[in-house]
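One protein chain omitted, others in place.
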């Protein structure tokens, strides 16, 4: 009985956080290890289910790195990289699209629905929700069908949220003519959070957060302001794949999202821990 | 960090129960010790807050025994009892009404609102919600302004629930002419649960539940069917103040309420324990 | 038959006034003698019923002077006064609250419902509708639980009005922590009229209105502008209990209430006479 | 002041009737003298305005006898009659339609709007609201464009009522091909009351009601059941133009209209007198 | 089969125009020959039906020239003209009103309903939709009951459009006292288009449009800006009955109507041709 009461106490402790996030939208970018480890995948979706039940509106954006590589291998398509971006021919794009929409997204939707979430899979092509163009600003050189977000139309997402569905979004954009573009999932999440005027953007990664010294976990930076973050990019403390994550946070913050987080997705229930406890984990970037 | 993750696990464990009760109405009768012990009072209202945040619609009905006695004393009004019912003159009724509506109800509403629930205090006189008559059927003799429920009009309660308020109801009824009646709060809760077609009726008491032998807690009866309950009243195993509680459950069950519970209100978070764990506590009466 | 036709003519004469007030909100402060004389009480509520039926939305605020004094006597609590304000300890406040909410309000609700109004009793504690603080601005010295209005949240009142209920409000406020405050009912009525952007505020009193010479009824002032009213307070022509009434009118007028009235509540149907005839009675204060 | 208070008392006396008819639909057939005497016309419309303001939904159906005759004369068209029905060629029908829709209806609408009712003129041709066929059942012989009601579609009327308009209906029907038919206005009113499931049907006439002896006003029949009314038609006590009035009442009663009345339209405010006083006037026919 | 496919191709060609006008309001003035030739009348209404089915909201305003003259003749009323305006006594006005509302409007409504449009006939007197005054500004001298539009209240029209009815409006206005005014139908159409903020105003005439040389059809002016149109009135290239048409267009354009057209109503399906093909016909006036 004592154990039962302790359980009840823990539910009660979460109350103030439920109150704070009630009826707010939270955009969650879900990628890296969390997507290949089946148990972590289930753990993340359980967190999403709980958010839904306590009145939060979660929107999930996923990446697809390893699955894409795996598919390209099966098709024996070799691709070159330029500064971390995959040079993407139309043939490659078709495989990427199949992997993201027909495999990663569809598997996530299956798992989510079997956990009792009313999940619906979407891509930026549905209702031309994510209008994209060839990546130039972010990518410096033309890379084929690597895209950057031109505009997110939140109508379809909002009608899903209003009908109590959880949208799970594949990071594929489209132009008006119907060409597909592969877009960095972090940036898609940032733009969606901005378009939905979400309360929070959470990017799950394979690290503890932003580290001053990438070799030393004890150098985790807990909080950053936009200006500080920009400085650290300039100072090359923030490098590589962390740059689009930080940029996604800045995009979101500049359009009325309140808080953005870079979290360790390898940790069980990192979403719940961030939302329902005082001990924020990972790095929080704010205005 | 380990402790944090255990907390997250406990939230996750509650998920299937949140799912089950999402958007359902639960009527809670709140009386006895839970009303005099300030800590228990807060604990019950915390539970109610949590129910509200996870999408359950709670309706609270309270009693008022000790506060009524205390008020009558201050007025130096002595009252006689007949078979457990207080013989209630108009003068006594006025004090009872002041105690229930102007003290017990108003204090509960205050506490609930300070905990962040949008609570609104009501009595059966508002919109003539609880039509009552002199108690005859239940009471055998005429006892003055002791009433029994004639009909509950759920309109006002439903409009409160739809607007996301938590109604807190004092067990005072009225007749068409405007006379007030003091009604047993358990019976009021049963009738309200019936009128609202609630999912669950929970009666908080000062005992563990229904005991075969009132002296021996190990004889707690976990489950009873309606017929068995009626038999135990006839056999005088269920006696005294437990009779209206059991009758309230039967009233509710006969009008589409699914489950009814007689719970130990002296236990911290008994409401959450009953709803969010497998180990039902107290006595459950079902069809 | 001729008499019948005269009756019909009188109904017809009221038409232009029905047109003017259709679907408008009117806040009525109800106090003094009108509350102790049973016949006057019924007469006021009949007026309210008629307003409701011809499409006006009445909101009633009541005081409670004599009932409060009576209750304090029964509890043998003696209280001191400072410049007309009762010094209110927590113990006194509890009796005041019981008297206002558990006796005056509840009796008015009963009477109103038996006349066919769908009345619901409220206090400022419901949904923390009237946030209050210790009276300092208006009272000069700290007087215990005598409060002044900090803010009125009209949400609950508006949802009542939209559902066709007539709210009857006891002048008890609350702070965020749940402490209760006794507030001058005239001021509460003024603040509620302001928050609801009511069409009209009507304060029923025990006098003919504002008199130049309180001893001479023929010196009734029919109309006053805000500036004139303020001047007459400075000149001590308006004194005593009339000051908060005039201040309530000014509060309401400064927030888009169109007309405010101080009426003789001892007169049968003074509300109807003011609204449905050309002969305004009492004193009207306008911008 | 005493006179004022008597006025207020009369308003108060009407309260129970307001309560009874609140939000109910009342269909009023308006014809005969009430339509030629300007003062009576205004008096009827004032009654309608008052009904509207106290929450009743009036629907007006008018006849047009004298205006039609007057128009036919101006066109120098002579017409024959068969058992009280005018034999109606297409040419005659065109004049009838112009008189009913372009003169009687339009004048009533003007007058009503200038009194502050939101009146909208309609005929059975709008949205093919009144489908009609050549009168055979009621008329025995074919009479050209004299019609009888086939079906009333209440959609347009209901959308008018929901938007708070007062529909004023000319008794012109149409077939699917668009031919117009002149229909007895009493029968149209009866069918509309039936289709709207109105609370009351009121037919204004040029007599006191149904008289046992048409020469003797003291023989007014106050109440009739359907069966009695049918018997009196058979016995030829009810004859001539009174027959379609009685049939209209029967049609309405057989489809859930509660009460039907044949009233003296020459009396000022006969509608108000019938609705707002105990002394029913004229003849009431009930189930 | 080939023919069938060509038909399908033509439907497909209309698609971009359907898209453009979907859910937009189009006001159509319908007069002159189109009103006397039965086949043209049907052709216009078929066009309107099609507009309705592809999601456009048509509102029709009609004139009545020849029918009015015909009626005045039958009444043997002679009338004088001043600068193209008929001097209109009250007696004349009554005949005009009967002709417009009781004959032209009612016939259009019949025809439209038999084609499957849900048509409802209205005049400016319904709900005092078109407030008018004696024509002075436009007419220079007082001409009796010739009116000009003071204000159009779009409420009734909007509620009709929302309920999917097609309003057909007779150009009769009213003042607050209920007097009727005959108003130029082109001007009424322009004011209604302005009040509804319509997408398009289309005036059907008996000419090809505005001609530089009225004798030479090849001088048709396809497009005009407001300023050019005003200049051509000053230069007396635009004269006579074309002046109010051009003024109606200007009125509409100055209140957010996008495009206005003066079309040849003698041409079959001129409305569809204008809306669903690239080859605009007639004269278009734009900002």
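First chain written, first letter: the chains are A, B, C, D and E, and each begins at residue 1.
Please note the rule applied: a contact is a pair of C-beta atoms (placed from the backbone, for glycine too) under 8 Å apart; a residue touches a chain by one contact, two chains touch by 3 or more.
These numbers were taken from a predicted model, which means no experiment stands behind them.
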{"item": "Left-out chain, listing which of the shown chains it touches", "value": "A, E"}
{"item": "Option from A:100, A:135 or A:211 whose C-beta touches the chain left out", "value": "A:100"}
{"item": "Options A:22, A:69, A:90 or A:110, residue touching the unrepresented chain", "value": "A:110"}
{"item": "Candidates A:25, A:180 or A:283 - the one touching the absent chain", "value": "A:180"}
{"item": "Interface with the unshown chain - residue positions in chain E", "value": "4-5, 7-15, 18-19, 22, 46-47, 49-50, 53-55, 116, 267-269, 272-273, 276-277, 279"}
{"item": "Contact set of chain A toward the excluded chain (per top definition)", "value": "74-75, 94, 97-103, 106, 109-111, 113-114, 118-123, 125-128, 156, 159, 163, 165, 172, 174, 176-180"}
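Everything below uses one rule, namely that only the chains that are shown with their structure count from here on.
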{"item": "Other chains in touch with both chain A and chain C", "value": "B"}
{"item": "Closest chain to the centre of mass proxy, which here is the mean CA position", "value": "C"}
{"item": "CA centroid of chain C to CA centroid of chain E, Å", "value": "56"}
{"item": "Centre-to-centre distance between chain E and chain D (centres being mean Cα positions), rounded to whole Å", "value": "35"}
{"item": "Shared-contact residues (touching 2 or more other chains) in chain D", "value": "none"}
{"item": "Chain contact topology (line, ring, star, complete or other)", "value": "line"}
{"item": "Pairs of chains satisfying the touch condition", "value": "A-B, B-C, C-D, D-E"}
